[in-house]
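Just one protein chain is left out here, and the rest sit where they should.
Each chain carries a letter (A and B) given by its place in the written order, and its residues are counted from 1.
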Amino acid sequence: MSQDNGVLLQLRNVTKEFGGLTAVSDVTFDLPQGQVLGLIGPNGAGKTTLFNCINGVFPVTRGQIIFRGVDMTGWKPYDVVSLGLARTHQIVRPLQELTVLENVVAGSCYGHEQRSLSQAEEIALEVLEFLHLAERRDQLAASLNVAQKKRLEMARALAARPYLLLLDEVLAGLNPTEIAEMVQVVLRIREQGVTILIIEHVMHALMNVSDRVIVLDHGELIAEGLPGEIVNDPKVIEAYLGDPALAEKLMSGG
Amino acid sequence: MSSSKPAPVGKAIDRGGFDLSAFKLGGWKYPAFWLAIGLILIGGFIPVFTGSNSWRETMFLILMAVSLASSLNIILGYTGYVSFGHIVFFGLGGYVGLYLITAHGWSLWTAALMGGLAAGTLALLLGKAILHLRGAYFALATIGVNEAVRTFINNFDLFGGAVGLEINFLVYKDYGGPATMQWLTYWAVFGLTLFIVVLSYGIKFSRFGLGLLSIREDEDAAMVLGVRTPSAKTWAYVLSAIVPGILGVIFFFRNSSIAPQEAFRLHRSIELIVMVMLGGQGTVLGPLVGATTYEALRSFLLTSPLFKDLQLAFAGLLLLLIVLFVPTGIVGWLRSRYRKLWRVLE
Partner (left out) sequence: MEQLIASLADGLLLGFVYGLAAMGLTLIFGVMDVINLAHGPIIALGMFAMFFISGATGMGLNPYLALVIIAILGLLFGVCIYFIAVHRVLNAPHLSSLLSTFSVNMMIIGVGTAILTTTPRNLVFSIGSISLGPVTLLGTRLVAALIAILVAALLYLFLYRTQPGKAIRAVSNNRAAAELMGIPSTQTLALSFGIGTMLASIAGGLIATFFSFTILAGGVYELKSFVIVVLGGLGNPTGALLGGLILGGLEGIAPVFMPVSWVPVIEFVLFVVILMVRPTGLMGGGR
């Protein structure tokens, strides 16, 4: 699979319409290999929709998505996974009546490496250790608390050993200590060379982990740049004006 | 966590069903498996030890119920799809088999395989057509399919229409006469029961099975994890249809006749669901325990003068009590009650 000048993921004029409503409009950007790209925007800006377009949950209305040099526009989520992409959900979706270990094994053996169960278990145990969930491996996923479920969601995605990881608000709902822990996790994943696209509302954390930030408003890409530049961009500040609480977060993050 | 390493080719072979090492069993291996096999062996040999024909008839019905319920469990318990009209595979298999035996003089065994094949093919086609429906819509569609096939065969002259097909008693001579034929078919059902239980166990602890369980828990999440949900669901449906198809041939051969009303009885279909629920859906032992309990209870109610007329009402009451108070079934309840038995009661 050819790697286009080190660009792992390319979006070309990606548009998603629901009936008459345009949720994502003409979005174009490149994500180079090894980078952590932050995706921010006010509520309802279309961030999660964009994730759903990238990993194939929604078919795009127009535009192209190229991953590892392969045009995967219109692919189903499981086909996208087979190219080496994994994601987490904003609202966690553990397989409730399966154990923590089984959840992560599923992530590993159905990931792009198509592991056998025994290999998948080795990987899963490694990942659970990494995310401090090893001692809970035989518990049912349903019995975990929110922070643990967030880590499980992360573990499941990581166990697929993806080239690209889409993280959708992995910090939301966590307390400051848990946030600090999770940021460490993201940083360590990044050290290992995994490319990350991350949606986050906790600005100071996002600023810490991302190399570059893009901003979505009303489905359109309105700004792109280094974290420091973005928070001072007048267009971005204006976009956030409708949402004072978020604007405050944005500012304090700078 | 570097990602560009390809999977080591030699080791990547999925060891399939019995890859139990993946689920840490500690000191004792396969306890649940041997428990299930042991129960069937004991039950299956009761007629031999007692030498009684009535025991054989009872055990025939129980083993048949166990294998039908275990088959249903693959799509219902593992995959989470409520196949309400599952009996269609039993009926269709029976018809195809009896047609081949009566019209073309096929032997029971090849006809039985064809019955299984016919049922599997129907499931494959249906898988493409109705398995994209979720929840109640799928359940309704399976009822519709059963009724459509029943009313069609009612009009289908090749299969004898409303009258059905009948086996000439002379055919039994090829199987050593009616008495020997009854033992022969008994052992066939016994073998099939062992087969389907081993298969259920194998599926549950395979990569494929983990995919099915993921679909049951959250189909969209499973898709995002990489499970090829359309094909996984279809194969689960096909696997759950084959044994009922084969059993249909054996049952109606033994019965010497088949007619649309008895071949596609929706009630029987729902009884199978009750058996799976009663025992515990999604577990290997559940259908075994559930089917045995249900059949035993039913034969008790049928023979007791007090309950004879009301057996259906009692079965209904039992079902309601299970659904309301023990929705995880006997095995599920024991599992949550006694955590230490978790691995014994799979």
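The rule is simple: contacts are C-beta pairs under 8 Å (C-beta built on N, C-alpha and C of every residue); 3 or more make two chains touch, one makes a residue touch a chain.
Predicted model, so just to flag it, every value in this text is computed and none were measured.
Peer 1: What shown chains come into contact with the chain that's not displayed?
Peer 2: Contacts of the unshown chain, counting the full complex: B.
Peer 1: Which of B:Ile130, B:Met223 or B:Ala236 touches the chain that is not shown?
Peer 2: B:Ile130
Peer 1: Quick one: say which of B:Leu41, B:Ala103 or B:Ala148 touches the chain that got left out.
Peer 2: In the full complex, the listed residue that touches the missing chain is B:Ala148.
Peer 1: Using the definition of touch stated at the top, determine which of B:Tyr30, B:Trp55, B:Trp109 or B:Phe314 touches the missing chain.
Peer 2: Checking the options B:Tyr30, B:Trp55, B:Trp109 or B:Phe314, the one contacting the hidden chain is B:Phe314.
Peer 1: Considering the entire assembly, which residues of chain B contact the chain that has been omitted?
Peer 2: Residues touching the hidden chain, for chain B, are 76, 80, 82, 84, 129-130, 133, 135-137, 139-141, 143-145, 147-148, 151-152, 154-155, 162, 270, 273-274, 277, 309-317, 319-320, 323-324, 327.
Just so it is clear, only the chains that are shown with their structure count from here on.
Peer 1: On a C-alpha centroid basis, what's the spacing between chain A and chain B, in Å?
Peer 2: Centre separation, chain A to chain B: 42 Å.
Peer 1: Give every residue of chain B touching chain A within the complex, in rising order.
Peer 2: My answer: residues 1-4, 6-7, 11-15, 19, 21-23, 205-207, 210-211, 213-214, 216-218, 220-229, 282.
Peer 1: For the complex, which residues does chain A have touching chain B?
Peer 2: Where chain A meets chain B, its residues are 55, 57, 76-78, 81-82, 84, 87, 89, 93, 95-98, 101-102, 105-107, 109-121, 156, 158, 160-163, 189, 192-194.
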